[in-house]
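All protein chains of the complex are present and in place, except for one that has been dropped.
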Amino acid sequence: MKLITAIIRPFKLDAVQEALSKMDVQGMTITEVKGFGRQQGRTELYRSAEYLVNFLPKIKIEVVVQDDSLQSVIDAITEVSKTGQVGDGKIFISELQEVVRIRTGETSGDAV
Amino acid sequence: MKLITAIIRPFKLDAVQEALSKMDVQGMTITEVKGFGRQQGRTELYRSAEYLVNFLPKIKIEVVVQDDSLQSVIDAITEVSKTGQVGDGKIFISELQEVVRIRTGETSGDAV
Amino acid sequence: MKLITAIIRPFKLDAVQEALSKMDVQGMTITEVKGFGRQQGRTELYRSAEYLVNFLPKIKIEVVVQDDSLQSVIDAITEVSKTGQVGDGKIFISELQEVVRIRTGETSGDAV
Amino acid sequence: MLGLLGVSLATPSLAAEVSAGDTAWMLTSTALVLMMCLPGLALLYGGMVRSKNLLSVGMQCFAVASLVMLMWFVIGYSLALSGSGVFVGGLDHFLLAGITGDAVNGSIPAALFVCFQMTFAVITPLLFLGSLVERIRFSTLLMLTASWSVLVYAPICFWVWGGGWLGSLGILDFAGGAVVHINAGIAGLVAAIMLGRREGYPNKLMPPNNLTLSLAGAALLWVGWFGFNAGSSVAADGSAAMAMLLTLLAPAAGALAWMFMEWRSKGKPTPLGIVSGVIAGLVAVTPAAGSVSPVGAVVIGTVAGLACYWASVILKPRFGYDDSLDVFGVHGVGGIVGALLTGVFAATYLGGTGFGDGVDSMLAQVGVQSLGIVAVIVYSGIVTALLFWISGRVCGGLRADAEQEVEGLDTAYHGERAYNL
Amino acid sequence: MLGLLGVSLATPSLAAEVSAGDTAWMLTSTALVLMMCLPGLALLYGGMVRSKNLLSVGMQCFAVASLVMLMWFVIGYSLALSGSGVFVGGLDHFLLAGITGDAVNGSIPAALFVCFQMTFAVITPLLFLGSLVERIRFSTLLMLTASWSVLVYAPICFWVWGGGWLGSLGILDFAGGAVVHINAGIAGLVAAIMLGRREGYPNKLMPPNNLTLSLAGAALLWVGWFGFNAGSSVAADGSAAMAMLLTLLAPAAGALAWMFMEWRSKGKPTPLGIVSGVIAGLVAVTPAAGSVSPVGAVVIGTVAGLACYWASVILKPRFGYDDSLDVFGVHGVGGIVGALLTGVFAATYLGGTGFGDGVDSMLAQVGVQSLGIVAVIVYSGIVTALLFWISGRVCGGLRADAEQEVEGLDTAYHGERAYNL
Partner (left out) sequence: MLGLLGVSLATPSLAAEVSAGDTAWMLTSTALVLMMCLPGLALLYGGMVRSKNLLSVGMQCFAVASLVMLMWFVIGYSLALSGSGVFVGGLDHFLLAGITGDAVNGSIPAALFVCFQMTFAVITPLLFLGSLVERIRFSTLLMLTASWSVLVYAPICFWVWGGGWLGSLGILDFAGGAVVHINAGIAGLVAAIMLGRREGYPNKLMPPNNLTLSLAGAALLWVGWFGFNAGSSVAADGSAAMAMLLTLLAPAAGALAWMFMEWRSKGKPTPLGIVSGVIAGLVAVTPAAGSVSPVGAVVIGTVAGLACYWASVILKPRFGYDDSLDVFGVHGVGGIVGALLTGVFAATYLGGTGFGDGVDSMLAQVGVQSLGIVAVIVYSGIVTALLFWISGRVCGGLRADAEQEVEGLDTAYHGERAYNL
């Protein structure tokens, strides 16, 4: 079981969700986060004092998948959330030792 | 050291916290997230236009535990946060390489 | 590649960000979380009914780094976010299997 | 004041002349009292519940206000302020018959008096809503308040202001300490007890979702209360001016009394505390605003601040009922304090303007005031219980289902969420 | 009412005497109508957009209001309410020449009449803003509304209230069903169609960011509408009082009509629904507030609640235009319903105060009303389209760039974010 964590642009969320739904991904968990990276921050003006806002809103998507669908999910996310502009985000992949579905107590593959 | 990540229903948070406090779990970190899964979304009405809200509010609990208390913590969470209805959530377990307590610099077991 | 997850006091965020910027860390992702630990909760008063608020606001910082800069980043975070009071927070380190930069498709070291 | 005018008000005449000045002030007063209801009270209450019930409070306020306005149009006004009975008015103004553009009532158009009094009929059930929020069944609430406005509010209004028995006895209730606040306080208490506590109360933390809304709402209540109290002169005169002065001083005193008390005993002066003190002072000066001196108002405000603090913070937890937003603690207790002290400070030797018609000693006045308090408590308490019970039977229960309560009334009943930030 | 006074209002006299009572009420009315605009409408609309556009709505409201006030000062008042033409007024009061402190208009100071009417000129373009939010180019909007207030609002105001042809025909438009609401509704519809839909509409969920703001805004609109309607008597008299009564009853009826309709057909009564019903009732009673009985107002409010529900919920999706906040559905349709039913319920045998000057049957009155509706629709529709097209050419486009729209107008145009909680 792998945990895929993708940091994407907020307005790409719908597209990613749609893409994953079309594959056999049955669930995902979303968090609103703020990102700091190569992408330049925004300037905000309060009573004309300019502030450089370094932290930009991003969406973190966490999806647990079976090992065999890992690559296709990564590809799908990359494809739909790419704009080519700095700030598109990252995908992190890590190993999960175990997964449990609370409702049934099922574990591993059955739980996703 | 293991990292237990549980996605649960928001109103179960208090119960889980209580259950873990009774065990020797000394801390945890909570995030408000949105979940997408088998559980059907809610319908919302704005000027009578119906929207299907796919992403439902969930709570993510992260708890770091010693390897030997792993199973009992998982069991405790499963037990108190189960309702038997679709949407109860999932528990993910992963391996942590190291833990540091910022205040003291202690690491591993001492840090939790 | 390692994922460093640090739970810190909210008002230390700027200091941490500055410290990491000075090193060769190019990005990070921030989440607002609530923490429960040894640190005593705050008392709040609503129409003079006292409530003990167990969950305190914390900031979670996620940074992906190359294995060789791991220790220096941990040290930097520890140093600047320490106050010596209970509640300073924790740092968790875990192994990442892979990292992808969405914009370019680069992976591993190049992607961070 | 209104009480004294009772009988004449009951029969709008076509002959008298309208004073443009008085009319201007009463038009304004009516607008101010509506502003107390919407958005004032809706914000005050909305800010204090959990965010999952925030919209439901707003919805309830709008729906109950609209419903009560129509009930007042159909029959409420007629029962409350016309006819020559002792316990309830007549049916002369059914569907506002006779309220034409040129009908006059005192020195203002009859239609205006209908409007001004309508807003009082609206605010009273909105006030007691505060004890029922976060769990009441929506349909039951609509039935309860519609019937309550006709069968509880209208008669009590008639007793005091419409020419009924309490007015005849010389009760001093300038702007509705008994008619509005004690009435709402007791109805809220009875209904809250019947309804039961919110799931998790009192063990679970239920912090107000957005106290800024509550502060803004309380401020609008204060501003609007000028219409409520100074408008109850039904004229732009010295009596209105004095009522306004008292409506500044009493809440200021109540605010500081509550604040310092809380600071002393809990260690911190809180925002919700100070606005509760403001409201306590406003409630208590409501019956007094036509009868007491500035010094009297400061005393009344101070006592009310302390008494309501005690009722909401010390008494309520002891009994364990869940009067969610302290309708009884603030409006019930504040109203009682105000009604009694009005009897005291109305004395001319204490700077007041004198006792009620036919009352000749402080003791007698306090007696009449007490009688009024008891009468309202008994009548409103019993009839509210009855109406709530019947409404529950008809509408399938008093409360939301447990699941709906946990989900929150906003999405469960009303399909919308308050915040999508 | 205003229509009848039209000609005399056009020439402030120095001789007549000012009534302090009438003046007091008109000062208050003016304050109330400004409160409808800011903060009322700004909150209503601001709460309904997505949080990334919340401040832009507030900014647009402040900027358009300020601009229109200055246009009114320069030339709008003069064109709308002076002179002796048929289609448009004169230039006698260019830069408010002649509006000195002692000039009188009817029973109030001339300067006060300028103020009161100014707030009407302000609210009309603010209303139609609701169909354009979340995507309109800021500079284009400024140019559109500044020119619109002179070339669309002022002439139509003159037609009805300034002594122009519709007033002469005996149209009944007490407080601006046609001048304000139908006018704004049709301008909003035309501009929304030209502007095109918001990115993602109608497939993507665009839930209101903070409906509490909208409820508070709607409540302030209701309170302020007393100034709008009861102020349109230009006196503190029985006519103002009756207008206020109707302004309580019609929205109450509209609210319940919309609520029950929605409850029945969608399963849940919603907060945004009930306040839409309130506004529908307010809009529809606006032309009627000087002419119908309380019963008439209840009927008008009910019909408007149902008609606007149908227009916003059923009709709009069918056509697919993106009138974002239902300006046409509520103000356009509500205004038309109100204008027509005013022609019906003005009949004395239905409790009304009678038809317009020189009109002698219900059929004739409904005919005049219809003529007014059609005239406003045609003129406002065509000239709005022209002005919007020109403004777009001058300012580089009608809409924000696609990227700005996705980012949100708050940061893209105005450099600030609404929430930093």
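Going in written order, the chains are labelled A, B, C, D and E, and every chain counts its residues from 1.
Note that contacts are C-beta pairs under 8 Å (C-beta built on N, C-alpha and C of every residue); 3 or more make two chains touch, one makes a residue touch a chain.
These numbers come from a predicted model, not from an experiment.
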Contact set of the excluded chain (shown chains only): A, C, D, E
Candidate in contact with the missing chain, chosen from D:Gly227, D:Gly335, D:Gly356 or D:Gly415: D:Gly227
Touching the absent chain when the full complex is considered, from D:Ile193, D:Ala219 or D:Leu386: D:Ala219
On chain C, residues whose C-beta touches the chain left out of the figure: 11, 14, 42-46
Residues in chain D touching the chain absent from view: 19-22, 24-25, 28, 32, 50-51, 207-212, 215-216, 219-220, 222-223, 226-227, 230, 235-242, 244-245, 248-249, 251-253, 255-256, 259, 266-272, 274-275, 278, 294-295, 298, 353, 419, 421
Positions on chain E contacted by the hidden chain, ascending: 18-25, 27-28, 30-31, 34-35, 38-39, 42-43, 46, 54-56, 58-59, 62-63, 65-67, 69-70, 73, 95-96, 99-104, 108-112, 114-115, 118, 138, 210, 213, 236, 413-421
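Criterion: only the chains that are shown with their structure count from here on.
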Reference chain B; chain at largest CA-centroid distance: E
Pair sharing more residue contacts (C-beta pairs) when B-C is set against C-D: B-C
Distance between chain centroids, defined by C-alpha means - chain B, chain C (Å): 18
Centroid distance [mean C-alpha coordinates] between chain D and chain C, Å: 51
Centre-to-centre distance between chain D and chain B (centres being mean Cα positions), rounded to whole Å: 46
Residues within chain E bordering two or more other chains: 207-208, 266, 268, 270, 272
For chain C, residues contacting two or more additional chains: 31, 94-95
